[in-house]
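With one protein chain withheld, the remaining protein chains of the complex are depicted in position.
The first chain written gets the first letter, and so on, giving A, B and C; residue counts start at 1 in each chain.
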Amino acid sequence: MPRLSYRRALTRALADEMTRDPDVFLLGEDIRVAASNVTAGLLKRFGPDRVLDTPLSEQAFTSFATGAALLGTRPVIEFQIPSLLFLVFEQIVNHAHKFPLMTGGQCAVPVTYLVPGSGSRTGWAGQHSDHPYSLFAHVGVTTVVPATPADAYGLLVSAVRCDDPVVVFAPAGAMEVRADVDLAALVPVPLGRGRVHRAGDDVTVVAVGHLVHDALAVAEDIADQVSVEVFDPRTLYPFDWDGLWESVSRTGRLVVVDDSNRACGIGAEVIAGVVERVRLVAPPRRVTRPDGAVLPFAPALDRAVQPGREQLRAAIQNVMKDG
Amino acid sequence: MPRLSYRRALTRALADEMTRDPDVFLLGEDIRVAASNVTAGLLKRFGPDRVLDTPLSEQAFTSFATGAALLGTRPVIEFQIPSLLFLVFEQIVNHAHKFPLMTGGQCAVPVTYLVPGSGSRTGWAGQHSDHPYSLFAHVGVTTVVPATPADAYGLLVSAVRCDDPVVVFAPAGAMEVRADVDLAALVPVPLGRGRVHRAGDDVTVVAVGHLVHDALAVAEDIADQVSVEVFDPRTLYPFDWDGLWESVSRTGRLVVVDDSNRACGIGAEVIAGVVERVRLVAPPRRVTRPDGAVLPFAPALDRAVQPGREQLRAAIQNVMKDG
Amino acid sequence: MTDPEEVRLYRTVRLIRRFEERAIGLVRSGHIVGGIHPYLGQEGIAAGVCAALRADDVVAGTHRGHGHVLAKGADPARMLAELCGRENGLNRGRGGSMHAADFGVGVLGANAIVGASGAIMTGAVWAARRRGGDVVGVSFFGDGAVNEGMLLEAFNLAALWRVPVLFVCENNGYATTMPVDGAVAGTITGRAEAFGMPASVVDGQDPEAVRAVTAAAVARMRAGGGPELIEARTYRFDAHHTFEHAVRLDYRPPDEVARGRSRDPVEIAGARLSDADRAAVDAEVETTLDAAVEFALAGPEPDPADALAYLYASGLTARGGG
Partner (left out) sequence: MTDPEEVRLYRTVRLIRRFEERAIGLVRSGHIVGGIHPYLGQEGIAAGVCAALRADDVVAGTHRGHGHVLAKGADPARMLAELCGRENGLNRGRGGSMHAADFGVGVLGANAIVGASGAIMTGAVWAARRRGGDVVGVSFFGDGAVNEGMLLEAFNLAALWRVPVLFVCENNGYATTMPVDGAVAGTITGRAEAFGMPASVVDGQDPEAVRAVTAAAVARMRAGGGPELIEARTYRFDAHHTFEHAVRLDYRPPDEVARGRSRDPVEIAGARLSDADRAAVDAEVETTLDAAVEFALAGPEPDPADALAYLYASGLTARGGG
């Protein structure tokens, strides 16, 4: 079976959707030469009318996509830096997201916002290392964070086909992941459906994005002591509550590991959404970035601010101890 | 005792701080004629050099304030609409918030962002009715939501004096509240300290902003059945965990009522922060806006999307039933 | 007989004027909740611009948007029902004054965020053109909007990609209470020209002048030209927002207001009609608006159970808050 990288899975998803649907087009900064190496080869295949390099005018090109979507196209925007989403927060949240309701259903805004390399890319420091997915879950824009190449493919395809705006975060920590994949078996992955990567009996670990791989590693590591179930929500909003409730109902214990800030992050939401519904045998735990985190430049500090395997292991051991 | 309105409490706080500290100045749209009626009289008292009307350039004037703060002043910006914070999210989160850490402590950015009339002002519809305080709690910018005139005064004063950026949300639903206040007794209210408005034994209701008044009304209403403690965090970030843990440790039950969207809102954070630490006798509940809420224009729909007293009453009754 | 084009222009300005006056009445009577930003005094702009457009052209407006929606051809009855928050409104009562839209007649919506429509319109026209045809679009905005970076970015994008968008700046001298001279360094037309766009100033109180300058710009755009800007000089006859009547702000000198009101687009357009034609149009407009008020007030209020209807075009159902 060929080995597919996460990055190439994204490329493939874009190419497949552009082939399938002539209304799909791309825009962003330096996407023609594929500076991020996600759109490699697409200019040649689909031409400059469907691969648009933009000036550095994020607000305008984000709303340009909204307007283009209103009139029937399906734009995909690549953002070079996660914090560019801060710059276009208004355009996504106040416009793209709100148009359908505000117009009483007269329109749809099927735009995909793709952020290849979200989170820390070691050494990019404070303004380039954010992982703002919880913000989009809060405002209610469909938010996906694929962990594996196959999911990167399948979720990006579904995002492009979705009639609502969708933000796709491709964590830097997952971009280099490769997997043996039967290319013919690549399929759309439904939005809002989680995935149990590893079955277990004692504790459910909800892991987001690249942290799925850390969670799996920790689970293996302590397999002789604890039976860990690793649940990957894949879509943070809408969340697969049924899937998660089923898992924690069996295990009775919950740990969330999430690379966004602690307060009001998806970690908080997962805990709240579970304890409202399921009685746990031990208090749940989360492993997150600290409150208000800004990633310092020095590599050791940068790492210290991100959730790590040691913390996850400790959290798992603690919930086992607590009940 | 004179009756002080919430709005005039804000005016008074600004006037007092401008008197005390010549480095405090105001900027915003239509603040000279005081279109929002918060800055009334301040132009006359402090002159045009300290009450600056800006062009409609929210991004520039927000960063202008950052720059002015870097060089020793204490700007207060009034925003006419809550969603203008979306437009300047980058400028607050990526710049004002991050400068101190990124420079290794070389500077401070003491800017206050004041939003008079946050949340629904019935009839202002989708783009003018947001209540985005949970977003700022997530990113870790100090966030306050005063409920009463005295707290509006005291928290705004503390915000202006704080060496970090602070967002002050003055909910539309609280702006018309009046209270008998001894003006001489108005004092700064420490950031990060909650307040128990009403003591109770059976359940702790955490209510945010204007909903404090609804919570108090509901608590009175059902006083013969349930003894409700009403906890007003006042500052959402940093949160007064000690105060809340103390309360729920006594009552054993928790309901949060919060006018922001459900997913990843402060409601989720409060639940998570409590259940990590305190064993409750019944599953906690939250009453919030729905996921992804956009406020429709028609008044009945607008109201239906906001958390209401009936829902709060039901939630309280449910936690009492559950354990 | 009067030139039918002049009759049409007059009918539009008169319709907008009387629509606004009735709407203000409905604000006062509490039927319209939250208030409106009346277009009074600026009617000549929407009327003149839209008279030069085709049915398949598209427009996007502002918070002061009733004129644009009506002039492009939306049904006044459904528009008024929208302002009253009724299920039979253009947006089924979900949008209200600041978001009224009618995609069926090419109105992509009023917009409550100053400066937001420029980029949206640029994308919309670009998408329409991709499918062939020679549609053009109009983005309306005020003098305050030219200070919003997002609009200036849109100027650049439209100019670079030669997207045929007509940027219409309604310069009524104020952004709420901020005079244009206190807010705009340089000139409005100079800003557009800096992006390589042709720009001109027109008397916004004369609908025929607006129509003529728009027609010329539209002809150039249909023939393959890029975006242009028209600055229409006008005056807002009434308050910024009906709410202002309550707070009594004082920022426009009375003699300025008197001077501004003395050039009334309804009078200017009306003077070009015979008395009989004018009377006929006036009567027709009243009949239309009588029916509109009736239609609006008879419209059903939306059911609170449907408060989140249309939130997601994909059919996703949002989790409730209770």
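For this structure, a couple of remarks:
The working rule: a residue touches a chain if its C-beta (ideal position, glycine included) is under 8 Å from a C-beta of that chain, and two chains touch if they have at least 3 such contacts.
Treat the numbers as computed from the prediction; the structure is a model and nothing was measured.
Of the candidate positions A:Gln59, A:Thr73, A:Ser158 or A:Thr204, contact with the unshown chain belongs to A:Gln59.
Of the candidate positions B:Ala15, B:Ala60 or B:Val196, contact with the unshown chain belongs to B:Ala60. In the complete complex, the residue from C:Glu43, C:Glu153 or C:Glu231 that touches the missing chain is C:Glu153.
Of the listed residues C:Tyr39, C:Phe140, C:Phe195 or C:Phe295, the one in contact with the hidden chain in the full complex is C:Phe195. The chain not shown here is touched by just one of A:Met1, A:Ala184 or A:Ala300, and that residue is A:Ala300. Where chain C meets the omitted chain, the residues involved are 147-153, 155-156, 159-160, 182-187, 190-191, 193-197. For chain A, the residues touching the chain absent from view are 29-30, 32-35, 37, 53-60, 81, 83, 87, 121-128, 261-263, 287-294, 296-301, 303-305, 307, 311, 314-315. Counting over the whole complex, chain B has residues 49, 54-55, 57, 59-73, 75, 90-91, 94-95, 99-110, 140, 142, 162-164, 192, 238 touching the chain that is not drawn.
Criterion: only the chains that are shown with their structure count from here on.
When chain centres are defined as mean Cα coordinates, C lies farthest from chain B. Taking the mean of the C-alpha atoms as each chain's centre, chain A and chain B sit 30 Å apart. In whole angstrom, the spacing between the mean C-alpha positions of chain A and chain C is 40. Separating the CA-averaged centres of chain B and chain C is a span of 35 Å. Residue positions 83, 87, 125-127, 261, 263, 291-294, 296-297 of chain B each touch two or more of the other chains. The residues of chain C that reach two or more other chains are 91, 93-95, 99, 113, 149, 308, 311-312, 318-319, listed in rising order.
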